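All protein chains but one are shown at their positions in the complex.
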Amino acid sequence: MENIYLPKLAEIKEIIQETADTKTIRLTIDGGSIDFLPGQFGEFSFIGEGESTFGFSSSPLRKEYFEFSFRSSGRATTGINSLNQGDKIAFRGPYGNYFDTSKMKGKDLVFVGGGIGMAPVKSIMEYCLDERDDYGKITILYGARSVGDLLYKGIFDEWKKYKNTEVIITVDPGGETPDWTGKVGFVPTVLEQLPLKGENSVAIVCGPPIMIKFALKSLEEKMGFDKSNIITTLENRMKCGLGKCGRCNVGSVYVCKDGPVFTAKELESLPNDF
Amino acid sequence: MEDKDVKKEEHKGRKHVEDSQGDPRIIAFVCNWCTYSGADLAGTSRMKYSDNVRVIKLPCTGRIDPLFIVEAFKKGAKGVLVSGCHPGDCHYTSGNYHSRRKYATFRDLLGYLGVDLDRVEFSWVSASEGNKWVSIINEFTDKIKSLPGKSTDIFTKK
Amino acid sequence: MANTKTDEKLQKIAKDLLESGEVSLVIGYAKGSNLQRMRPVFITKAEDAGKLSFNPHAVQDLAVFLKKPEVKKFGKIGIVVKGCDEKAVNALIQEYQISRDNIKIIGMECNGVIRQSLADKGETNLSESAVYDKCLICEEHIPVLYDFLIESEEPKLVLSGNVKPYSGIEKLESMSAEEKNAFWAKEFDKCIKCYACRQACPLCYCSRCIVEKNMPQWIDTNSEETGNAQWNLIRAYHLSGRCIGCGECERACPVNIPLMLINEKMAKDVYNMFGYKSGLDINAKPVFGVFSESDFNDFIK
Partner (left out) sequence: MEEKYFEISAENLKKFVDSIIADNFEVIAPTDKDGGTFYGKISRFEEANLDILLPKMSYKEYLLPKTETLLEYSFSGVDTEIKDGLEAVAGANEKRVIFGGRPCDAGAGPIMEKVFNWDYKDEFFNERFKNLTIVSIACEKPDNYCFCTEMQLSPESSYGSDILLKKAEGKYFAVVTSEKGLNLIEPYINLFKETAKAQVPADKDWKKLFEIERTKSFLDKNFEHNYFQDRFLSCIGCGVCTYTCPTCHCFDIQDEGNLKEGRRIRNWDSCQFGVFTLHTSGHNPRVTQGDRYRQRLMHKFKIYSEKFDKYLCVGCGRCSRNCPEDIDIKEVAKDLADMA
């Protein structure tokens, strides 16, 4: 008999303070990463304070560690936030479906991330960058409320080094600092100004609900993306991650099992319950 | 401190949990202005009292939510003392009057639900009453020590 | 079933209120899923006023809906209340949850309501042994505050004194701490933490209940002896001096925990200590909002 709720202990290899209240934590189990696919998630916990659900934010091809980004806000995340390098985090996973890269091969890719929603996008994005030759042009658009709210600031330049890859970073109007050299504007607005075409392209979008709503609209209506070529991830409240506890249920899907990755087409068939 | 910070402190504390000395544990919630100063006076006057007590200082007895008492019992305290300024002496003019109503009711409820009322104590100790503080703590500790091992409470597993 | 005179009066008042636009919603009772059951009904159109009805099966305390955000949206509300329920309205006004100006109280003279457990078995007669304990000690057969009053056609309840309401309280008071502990341990063991007591209570209106706060986790989440005891203790404490005795918590409890033995006891003791009864006066300050220098002091060293 196997207890599906039993976590493994993972060691914190590195903690990156991304913004005032968000961190990226790199973990190892037995000195390396675990097998997972981009888009999947895990249940992370500081034992004693409860579990929290996060998507992986690292590329599964980078075998030295696996990582997740989180904002400290509730009981479980505050617990995780108090940990230091070398401490242990209890981890269950990976769970859920994933971004199907076989359908993305040979196509132009657009990655759109907003705020902390960039975390799951980063996983699939770095996965594609790691196998750069398999894909066409890659456009990365990442925005946050202000300069201070941008995650992954330290690695923007790393992304830019890949060939045929454009990186656009934007902050909401009013969120810029005097020395800000990136763009200023809401993500969907900036997205619309990009010279993108829907054909032979796949867009991966994740961020706050309102951003997703308008970004999807722009991609579909202005740029002619097919609904099945726009992929996003749903973030529902979850407890078990195993399709049992009933919490993430939307329409006939359990987001934790049948998701979290959905195409815009699949989302269309779900009731407005998320 | 915000709740979050309290939590953070608690987590830091986790790593050096040692077997506590001074069983049975008694928690004293005291007000900053009178009882804490009273206890301070006892200390500076080199008076000795039982080391079973752990003092938690709050601004006023009005801030001492009955939930704190429950929490102390939950975490394994054998006795809980709440102490503050004498009626009329509250630094905030009426905090202790309000809390007196609360505790009168709460104590009544505890008793009705079958908690041994010897395990909760309330007192007024002023800043000049170092002696009273010492005697209250000592008497309370003796009382707690004399209670039978499985003295009734509803907060911990039987 | 045909309308009684009471029903007709009630319907007329509701119709007038809705037609004149004085209220946009009337909360009342309608016939329920069987003849011995009534259910809440929400009337927004004057022509639907005919659904309203009242009889000794109207057990629900409709004041509970006044805390619901979906209901608050209606603004001005008319509500059908029995004497006990009306005290909940008063308490809500006292605690600034609703405004007297936004509410039209249709008070029903009530001689008691029949226990639902008996009604479901077919009991229809209003008798001493069929009504809730709260009805036996009721002093507000006519609500203390109302805009409209509908007098009862039912005969007054005859009390022989043979049925002693809340007799469990005296019994418990005379027990030792161990016995009380054992009694409540057994009762709380049944608790399944469904929080129906909270939801059914007109005065449990916190937008975020203490059990939903987890930083820190004040109340253990388990529904075993520790978590259950903490929950029931804290809920009882939060209602001390506030509970108006409608008994909805006990009626809603799916595992029959005698919650009113706690609430009534606290109401009684608060009255003895501070001379305060909840829900009688909308201008009175809640008992824990005030103090007296001569308050009960015996327990403090």
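In this document, chain identifiers A, B and C correspond to the written order of the chains, with residue numbering beginning at 1 in each.
Please note the rule applied: a residue touches a chain if its C-beta (ideal position, glycine included) is under 8 Å from a C-beta of that chain, and two chains touch if they have at least 3 such contacts.
Because the structure is a prediction, the values reported are computed rather than measured.
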Identified contact with the non-displayed chain, of A:Ile140, A:Cys240 or A:Leu267: A:Cys240
Of C:Leu10, C:Val26, C:Val64 or C:Cys138, the one touching the omitted chain in the full complex: C:Val64
Candidate in contact with the missing chain, chosen from C:Asn3, C:Thr124, C:Ser176 or C:Asn256: C:Asn256
Selected residue (touches chain absent from view) among A:Thr28, A:Ser73, A:Ser146 or A:Thr189: A:Ser73
Residues from chain C at the interface with the omitted partner, ascending: 32-34, 37-42, 60, 64-65, 68-71, 117, 120, 190, 192-196, 199-200, 212, 217, 220-224, 227, 248, 251-252, 254-256
In chain A, positions touching the absent partner: 1-7, 9, 45, 47-51, 71, 73-74, 77, 87-88, 90, 208-209, 235-237, 239-240, 242-247, 249-252, 254, 257, 271-274
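We adopt the following convention: only the chains that are shown with their structure count from here on.
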Chain-chain pair with the highest tally of contacting C-beta pairs: B-C
Chain centre separation in whole Å, for chain B relative to chain A (CA means): 48
Multi-partner residues of chain C (at least 2 other chains): 215
Numbers and ranges of chain A residues touching at least 2 other chains: 75, 78
In the complex with chain A, residue positions of chain C that touch it: 214-215, 217
List of chain B residues in touch with chain C within their complex: 3-4, 6-7, 66-67, 70-71, 74, 87-88, 94, 97-98, 100-117, 121-124, 136, 152-158
Touch list for chain A against partner chain C, complex: 50, 74-75, 78
